[in-house]
Each structure stands twice: as C-alpha cells, then as structure tokens.
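Notes follow the structure.
Only one protein chain is missing; all other protein chains are in place.
Right, chain A next:
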Amino acid sequence: MRGAEVLRNPGRVLRNEGGSSWYMCYFLHRLLDFRVPDVESVISMLGYTLDLVQWQLPHGNEPFSPFWYLRLPNIELPRLIADRAMLTKGFMEVWGEGSTWEELQESIEACPAAIKDPWLKEDIKFKIVIETYGWKLGDENHKDCIQKLQFIPFQGSVDLKHADVKMWLILCKTSDNSGIPDTVPDRMYFGREVSCSDRSRVDAYALKKRRYIGPTSMDTEMAFIMANMGKVQKGNMVLDPYAGTGSILVAAAAFGAQVMGADIDVRVIKVGKLDDQGQQLDVYSNFQQYSLTPRLAGLLRMDVHMHSLRPGLEEAFHAIIGDPPYGVRAGGRKSMPKPGIEIRNRENHIIATAPYTLGECLRDLLDLAARLLVVGGRLVYFFPSAPETYREDEIPAHPALQLVYNVEQILTTRYSRRLIVMEKAEKYDAKKASDHHLSLGEPMLSIDRLHDQVYEQRPGKECTPSVFDKKSNDYQDSTKRFRSKLV
C-alpha cells in the first residue's frame, strides 16, 4: 500500500512548518476507510506527490474520528481538495483545541498573532458556525457557546449572510451517546474555515432522479468516490468494462473525462426500458439528462473475456473503473465456445453464454488494465468479500499493477465489498503477464462461493432478534461493534 505518512497525534496543535501548513481535514462520518484514500487520490490527481503530504491522527489517535489533520504544501490545496473530495466537510485552520473550555481558551490564546490578527480587524465581517458531533445543541446553548468565545478580540462586525470569514466551533461529545463509537474522545475545536466541501453533486446526480437505473446501478456518491480514486479529470479517457446503466461513466464524465462503456448484456446498454409516457430510456438518456452526451465516447456490447480491442492497442485509458459482475446480485457471464455448432440464422441467433467465475473475471480485468492503462493510470473496482472468509492474499495481482488501496465497505455483518485501487507501475509485458498467469493456474476465489455464504441459513446467534434495552436506550445485539463502520 502506498499513501502519505501518518503521524500520531502529538496532543497539541501543529501549525506551519517549512512553508507547508497543517489544516484540520474535517471528514464526514461515512465510509470511514474510504476517507483518507479519497483525499489522497485527489491530491495525486492535482499533480502533487504524497511525499509532500502528512496526516496526523485525530485526538486520541482514533482513526474513526472525523477530526484528522493534514499537512499541505500549498495554500490553494485545501480549496481544490474540498471541491473534489466526496467525504470531507471542509478544511479548517485550527486556532485552538481542548477538552474543556479552559483548555480551549488557553490554546486559542497561545495561537500566534500572525495567524489570528488578519481576521480580527475592524473591516472584517465574520460569522461563527457551531458544529456538533455526536449530540445536538439547543438554541440557548448556542448563545452560551458564543458567550464563551468572548475573550477572542474580534473587532469586525458579525454578518451572517455575507461574512468574509467563517469561524467554526466544533463540539465533539460522544461519551453519552450511542451509535457513534465512544472511543472518539470529547473535544472542542475552534478555527477558521479555509474551504468547505461542495456535496451538491451528490444531489444533482442522485439516482432517484435519474431517468434510467437498474438494480445494480452504482450509488452516486460511490461512483464519484470511484472516479476520485481513479484520479479522473478533464482530458482523460475512461473505460467501464461492466457499464450497465452507466452510473460510473456519468460520474467520470461529470469530472470532465471522455468515457467509454462496455457490457455483455444488451438489455442494459441498448434496449433499456420505457418510462411512464412510453418513452425509451437507456444509457443515452442519462447522459442527456445531465448534458454529458458530448463526453460519451462510445458504448459497446462486448465480452471482456473475449474482447475485440485490437492487439496493438496499449496505454489508451487513464482510468478503468468498474463493478465486476459477481454472484450475489447479477452473476457474471462470458462467451461460450461450442465448436461444430451449426448456426442457421446468424441475425436472430441467441448467443449462449457460460458462467464466469469472479477469479476468471478479475484475471481478465487486471490483464486488460495492465495493457490499456497509461503508466500511472488506475484500475478501480469492487471486490466482494465476506468478512469471515476474506483473505488478503486473494486480492488478485498483476506484474504491471501495484496495489494502492484496499478499503472495506461493510454491507451486512456477513457480507462486505472492498474497493481495490491499483496503479500501473510499468509498461505492459505480455510474456511476463502470461508467465504470471500460468504460475497461478486456474483462478478460483473463495468468494466464488459467495452466494452460498450469504444466503445459507445458519443457526445460532445471527438469528436472534435485537432486544431493545431501556436502560441504555439502545439495541443490545451483536452488530453494535460494527456500527461505527456501517455508515
């Protein structure tokens, strides 16, 4: 795995060091394992090496906490990152933090004047935003909190609508709450907003308002995260080999790339379905809906296992992003050779397909990516897994591809999926690739039995219903320990 260095929390606010500054990277409490890779991928996409960047764990060194610190080499970066990252709320220049109001005041007072003074001037219109984490603040408490900040010598005027600067007071209190891991220590933070994330694209592209979707359409937020992990930007060429209803393609096109989609199933890419008014809906409709048609390079009905991309074609795509078909919802299919069969009417012939194991499917996908990606280009795909049987060494490898991230999204207690991000590290060498494949033999993953694992009935603890416990005001069940990741 490759990523920026992660430091332990030193228990005090770090500020500027040798031309780079520390910011609080305030995360959403969602998809916890995806948050750091999402931000790092955006940083790489913007052309910065991760050697210039450092993370600092949140207070208490609890990675689930949303209050990470990030050291960035450029003052433009917090704004550029917030614009693209899907799992941040924003970036803040922290003036002080503490576990009590006294500690907070002490810390803010110790913050160098050079940081504070420009924002305390008379002509600065400001606004204080109070954020709570793990609890809710009543109106009266709101006033109390502002009162407690009276010691900060703001000379300017408060302007809620047109503030020049937004100050954030973040109050984290999880000790008397359930649902959020109480390992996140109570803490208060105060600082200046440097950038605020724009999550409006999650609504603008919401699946529920999309004209054409199917049961396996990739969730909008996740499609954008996948495009971020693929470092997709304007000028790129992006391929989704399992395009389906085109959800991932839409996200990549929204980020400015030209996109190409393939699918073995004609129903999803061509036939589509009819809407209430009897109008034909298909992948094209989705691109029209968002005015992205000018970035749809092409759709193909094609089998990745027996594809028709010309043999000499290499390094054509910057990113290959897809959700491979696997057993639980829509099993994979591939072309089936049947020598000697007589086909009378080629036009009406329905082509037979054979089941396609995930092991085989991923071997094909990795080899395709190793060949078609530019060096430095990324392959991003989901790997289904069952936490009980997952083995890290089952994540497929390829001599030309380097694993960058492997992050888990827990779906149920027995079933999860992992987002795998690989980067092409060297030019494709067909001999090396085929030697590698020969050395491994027939690919079969334990996950190819996934369907059985997910649906098989097992007696015992999983079947006992949750019991509501009045005393703790919470459900007493075995899933609770997973809840912090089930967001």
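Quick note on the criterion: a contact is a pair of C-beta atoms (placed from the backbone, for glycine too) under 8 Å apart; a residue touches a chain by one contact, two chains touch by 3 or more; residues count from 1.
We adopt the following convention: contacts and distances are computed from a predicted model.
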Omitted chain (choose from "Multifunctional methyltransferase subunit TRM112-like protein", "DNA primase large subunit", "AP complex subunit sigma" or "SWIRM domain-containing protein") - UniProt protein name: "Multifunctional methyltransferase subunit TRM112-like protein"
Contact with the hidden chain (one of A:7, A:50, A:124 or A:300): A:300
Of A:30, A:267 or A:349, the residue in touch with the unshown chain: A:349
Chain not shown: contacting residue from A:128, A:196, A:223 or A:260: A:260
Options A:215, A:311 or A:441, residue touching the unrepresented chain: A:311
Hidden partner chain, residues of chain A it touches: 234-237, 256, 258, 260, 264, 266, 269-270, 282, 284, 293-295, 297-303, 306-316, 318, 335-343, 346-347, 349, 351-352
